[in-house]
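What follows is a single structure, written as structure tokens, with notes after it.
Only one protein chain is missing from this complex, and each of the others stays in its spot.
Chain nomenclature is as follows: A and B, assigned in order of appearance, with residue numbering initiated at 1 for each chain independently.
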Amino acid sequence: MRRVKKYFTASTWRGFLSLMVFVALWQLVIFLKVPYLERLPYPADVATEGAKAVQSSGYWYNWKVSMIRIFTGFAVAQIIGIPLGLAIGLSRVFRGFTFPIFEMLRPIPPIAWIPLAILFWPTRELSIYFLVFLGSFFIIVINVIQGVGNIPVSLKWAATSLGARRKDIFWRILVPGSLPSIVVGMTVGMGVTWEVLIAAEMIAGKGGLGRATWEAYTNSAFPSIIVGMLSIGLAGYLCSALIRKISDMFMPWKRKF
Amino acid sequence: MAINNQNGYGAISIRKVGKIYDPEGVHVEAMRDCSFEIAAGEFAVIVGPSGCGKTTLLNAIAGFDTITSGEIYLDEELISSPRKQIKPDVDRMVVFQNGALFPWKTVVENITYGPLVQRKMKKPEAMDAARDMLSKVGLNEIEDKYPEELSSGVQRRVEILRALINKPKVVMLDEPFRGLDAIAKTVMHEFLVQIFCTASNTMFFITHDLDEAIFLGHKVVIMTTRPAQVKKIVTVNLPWPREHHLKGSETYLDLKREVLEAVHEEAKKAFEAGEREMA
Partner (left out) sequence: MIDRIRTGLANPQLHRAVVGILLFLGLWYLLTAVLQLPRFKLIPDPLQVIKEWFSLEPLSGRSLFTKTYYVDIAYSIARTLTAFGLATFMGVTLGLFMGWSRIFYDFSFPVLEILRPMPPLSWIPLAVLILPGVEVAVITVIFIAAFFATVLNTLLGVFSIDRNYFLAAKCLGSRPKDIFFNIVVPGSLPFVFTGLQIGMGIAWMSLVAGEIIVGQRGLGYAIYEGYSLYQYAQVICYMFTLGILGYASSAAIRAVGRKLMAWEARKRGA
């Protein structure tokens, strides 16, 4: 009984109320014909459109296409980025040679690579993978480098005095020590990745949630546009939640109960 | 025992105070029937096992938290009871355990903050007052430094000055010298004695360090383990201003033995209670 009471605190009610107010305001701006915003579709129409969408196979196909693109590009970025970050973080010499190149390319927004990517990769699909890869690659590398730098030297000394060899220090101290930064890099990277994917799909894609939203736009199908936006939001949210889940699994010492 | 009581303000009366956290849930009784008096201008030191509820009492006097039974009076005015709780104000200053100097303000800006937000002084006047205080304790060269550029001992001294410039009735210090080494502590004690002899505020000083307690206090209030009650009040009959050679005196050593015995009993109980809770 006490548990149930705790879920219905003042905060929960306020949150619920605020969402109701938000929907009501949305309805109201259309009703009052507020300039520009009056062109929004009614919330009810969006809900109807959403209900229709989830029953169609095309909608779920777009989910699948976007998810595959995200995870392929993202995974490749981690597989290349994490070792690269560790290497740059650990070796002064390697850092000297590679970091400047890295810093030269990093400030270029990933979306600016779209034309070159289309030009270089033989298929559109590959170029989208590449762009998604870029979206999270630089972020993960930077975070790993910082993560390695933030490991206290005392930990290394402690390990050495306990008789650890170089290999042990790498696997037992450096890798777990930089895990928190890796997770931060993955979380931030996932956000940027969705941003890049949406742009890439709108500009060059076939299928996918971004493309579907774009097609709704070219048909001026307002409710579908908003259904598309909400779907993208939900998909992005699920991906971030997945990363959090995985990070909890790998870092039991950081787990919050 | 000469209580340096020029203004006669700052008498605290704690009457049968109790505090229960989360009465409907976990129900932790932090204090029960805790009563004692602090005279105006008295230096009272509170000692007791960790987690026994000393800070709970401080929070109630300061106005950070409420109590669930009993009453606390400041100069015959009810400041805390289950039905009434007055808010934090400039008559009761707190110096925090981990320090709470604002890191984004320089030393003078920190010290002048109080008088300026209370609009008690104009800026030049407040600056002069702050510089005057700093130079009296030999810290005049740090006025434009930021707190994090200073050692923690100096930070703590500045924080005490920041409290004193407001001329509070009571200064409450919650283990202010925790984490300082023995040599730094000696400096801090001299500083506090010097300050106390000129300022004459009532002091409410929480500590774990028994030497500190006897060296500084007019009286040492020893608390029991949770729920906290007063176990014993030891009056310290050492002359003011306290000087370090006192620590070798016969009276001092007797006092220390007395306090140590009382505290040790409670510490053992607290330890056993901890063992029980773990099991």
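Convention: contacts are C-beta pairs under 8 Å (C-beta built on N, C-alpha and C of every residue); 3 or more make two chains touch, one makes a residue touch a chain.
These numbers were taken from a predicted model, which means no experiment stands behind them.
Undergrad: Could you tell me which of A:Gly73, A:Gly89, A:Gly147 or A:Gly210 touches the chain that is not displayed?
TA: A:Gly210
Undergrad: For the chain that's not shown, point to the residue among A:Leu19, A:Ala44 or A:Ala75 touching it.
TA: Answer from the full complex: A:Leu19 touches the omitted chain.
Undergrad: Against the chain that's been left off, what residues of chain B make contact? List them.
TA: On the side of chain B, residues 62-64, 87-90, 92-94, 96, 98, 100, 102-105, 113-114, 117-118, 145-149, 162-163, 166 touch the unshown chain.
Undergrad: Mind listing the chain A residues that contact the chain we can't see here?
TA: Residues of chain A in touch with the missing chain: 10-11, 14-19, 21-22, 36-37, 39-40, 92-93, 95-101, 104-116, 118-122, 188, 191-192, 194-196, 198-199, 202-203, 210, 213-214, 216-217, 220, 222, 225-226, 228-230, 232-234, 236-237, 240.
Keep in mind that, in the parts below, only the chains that are shown with their structure count from here on.
Undergrad: Please compute the C-alpha centroid of chain A, do the same for chain B, then give the distance between them in whole Å.
TA: Whole-Å distance between the two chain centres: 50.
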